[in-house]
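Note that this complex is displayed minus one protein chain, with the remaining chains in position.
Our next item is subunit A:
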Amino acid sequence: MPKRILAVDDSLSMRMLLRASLTSAGYDVAEAEDGRAALEWLENNEPTLVITDINMPRLDGFGLIAELRAQERFRDMPILVLTTESSPEKKARARDAGATGWIVKPFDPEKLTVAVRRVMH
């Protein structure tokens, strides 16, 4: 059974890119278009990893992470945030929010898998 990754981004093309890269790396990919949709999906599913964008309508990435970290079953689940910023402040903010790591957009598919392996068994 392949490991499953939930990709959360309000941009369909970004989700497509994530799906294409992760699927070819052998992962199973589910998608959600914003934090709220992700939470709904997570009610009944438990992926190995969540990759989320920050800026999204309804519930943004930081909000999503906060909600997840507040739940026991997601306390230790790896979460990567997609960010267009590589500045130390932005990274610190992501980590303080409870993210395990980040992927700087635009990402190379291989770099993406490297980052995924860095946080996922």
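Basically, a residue touches a chain if its C-beta (ideal position, glycine included) is under 8 Å from a C-beta of that chain, and two chains touch if they have at least 3 such contacts; residues count from 1.
FYI, contacts and distances are computed from a predicted model.
Asker: I want to check something: the complex is missing a chain, and I'd like its UniProt protein name from "Chemotaxis protein CheA", "Ferrous iron transport protein B", "Dipeptide/oligopeptide/nickel ABC transporter ATP-binding protein" or "Copper chaperone PCu(A)C".
Answerer: "Chemotaxis protein CheA"
Asker: If the missing chain were put back, which residues of subunit A would it touch?
Answerer: 1, 3-4, 10-17, 20, 28, 30-33, 37-38, 40-41, 44-48, 53, 55-57, 69, 73-79, 82, 84-87, 91, 95, 98-102, 104-108, 110-111, 114-115, 117-121
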